[in-house]
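With one protein chain held back, the other chains of the complex are shown just where they sit.
Note that the chains take the letters A and B in the order they are written out, and that residue 1 is the start of every chain.
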Amino acid sequence: MMQALLHQILSGLANGGIYASVALALVMIYQSTHHVNFAQGEMAMFSTYIAWALIQAGLPYWLAFFLTLGFSFAAGVAIERIVLRPVANAPVLSVVVVFIGLLVILNSLAGWIFSYMIKSFPSPFPSDAWYGSPYLSPHEVGMIAVTLAVLTLVFGFFRFTPLGLAMRAAAQNPASARLVGIRVGWMLAFGWGLAGAIGAVAGMMAAPTLYLDPNMMTGVVLYGFAAALLGGIDNAWGAAAGGFIVGVAENLAGAYLVGTELKLTVALAIIVGVLVVRPAGLFGRTLIVRV
Amino acid sequence: MSPLLELTGLHAAYGPSAVLHGIDLQVAEGGIATLLGANGAGKTTTLRAICQMMVAVTGEIRFAGERIDRLETEAIVRRGVAHVPDGRGTFTDLTVEENLRLGAYTRRDRKAVTADFDRIYDHFPRLRERRGQQAGTLSGGEQQMLAISRALMLRPRLLLLDEPSFGLAPLVVRDIFAILRRINQADRVGILLVEQNASLALDLADHAYLLETGRIALAGPSAEIAGDEAVRRAYLGY
Partner (left out) sequence: MKPTLLRSLGLSLLLALALAVPFVASGYQIFQATMVLVYAIALFGLNILTGYNGQISLGHGAFYAIGAYSAAILIDHQIVPDWATVPIAGAICLVVGYLFGRPAARLAGLYLALATFALAVATPQILKYRGFEHWTGGSQGIILDKPDPPAFLPIDADQWLYLCCLAVTLVLFVLGRNLLRGRIGRALLAIRDHPIAAASMGIDTARYKAMTFGVSAAYTGIAGALGTFAAAFASPDSFDAFLSLRFLVGIVVGGLGSISGAFFGAAFIEFVPNLADRISKAAPWAIYGVLLILVIYLMPSGVAGLIRAMTQKINRDKETIREET
């Protein structure tokens, strides 16, 4: 009984890593634009397809991985500069609609280019690796390691590099950032690029378990939303913590409460619950409830 | 010698309402000019127009002989214009040190930047004490010092100050103005000072411009204007 519980918790942490990455990408975009990137999941899914295509073409896994990161970064920058610039100051509804438009375009583009047939995606962590155990498969260990690496790199970037500092400044106070010579528009674009790259990592880590099809990331991104809200949509640390909490909660709820068929309902419950009870989340500050 | 900053026929509007109706103004190289006037006269608008922080601006703005009225704010800053806006514009969630580091964001000379940090901390020891603190937790006077310091970290050729005395205790203001004079004399930094406190401003500046509902009503050496009792009573309230 304890063994099963431990397994659920650890495995939940592994999934939580993916949710933490998605939540981090969402929070990054929210902090700089005050918008929720509804298309985050589809961007990650599309990146994963690119990786799949590269691997199919014969490239070794890690080369495909890093090339995909580069592509996803560039795509994120392009999306911000081309699709989102025209609605930079538009009302909320307009921006939401543009995000949804982006979502469905990416979804249908993936279906058209790569077909709707489910594909398998390799894991770089062999199933008989030494670091596997009865509690965590090698892939799950790998997921946690990769997530921690991503989180460390991203936090380190923002905390210790001049560009990271400039991006934080541009997100917090664009007018003042301009007055110190920061090109705020490009900071936004880089933020999107980073979010795209982080999303790609999440997608590539999730694909071996979820199998690759155009709707692969819908559930994952819902959990990403739940994690970001739970942690506090304006707090990057909160997003990461929220991801792990939500991952464990999903597994425990699935195993002991509602069964595995209602997992998305758990995400919905978390989202609605946070918004109604404590909109700022556990660690956030923004007042998002109004009149 | 051409002036450091020259405004010719500057018009500015917020949407349909025109605020500036043709401003002519000059700041000499290493000089200090002050822009005085009542609330709503257009003083802040003038500074914002210089930095292209507004949309509907026409007229010529020359910085060191070069026209800057078609450039983006970031490009103007990179040419050496530092603007301390009203409200100070500090990055309240970042530390004091991070704020200062951002002031030097466009500079490439790392050693000189480190030297400048020391100089700033010498001018304002309180900032050194609080370097790791979040800027938002500083007092009003300290935030103003931080805002001016951040501007100085650019090693600007021109410093635009919007009401630096606002909301500060008189002793603090006196210290700040003394430091401004020191910086102007030591580094030949030109200053355009927008101020409500006319007597302080006239004391610091060489030249004064009086702005009244978007037009320059009076201009001249500050000693003359300060000495003219009729002008002082009519326009400056003292």
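The rule is simple: a residue touches a chain if its C-beta (ideal position, glycine included) is under 8 Å from a C-beta of that chain, and two chains touch if they have at least 3 such contacts.
All figures in this text were calculated on a predicted structure; none of them were measured in a lab.
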item: Touched by the hidden chain, restricted to displayed chains; value: A
item: Contact residue for the chain not shown (choose from A:Ala4, A:Val104 or A:Ile118); value: A:Val104
item: Contact residue for the chain not shown (choose from A:Val83, A:Ala145 or A:Leu282); value: A:Val83
item: Interface residues of subunit A (partner: the chain not displayed); value: 34-36, 38, 83, 86-87, 90, 92-94, 96-98, 100-105, 107-109, 111-112, 116, 218-219, 222, 225-226, 229, 259, 261-265, 267-268, 271-272, 275-276, 279, 288-291
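Definition applied: only the chains that are shown with their structure count from here on.
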item: Cα-centroid distance, subunit A relative to subunit B, in whole angstrom; value: 43
item: In the complex, subunit B residues that touch subunit A; value: 51, 53, 72-74, 77-78, 82-83, 85, 89-94, 98, 101-103, 105-106, 150, 154
item: Complex interface listing, subunit A residues touching subunit B; value: 162, 165-166, 168-169, 172-173, 175-184
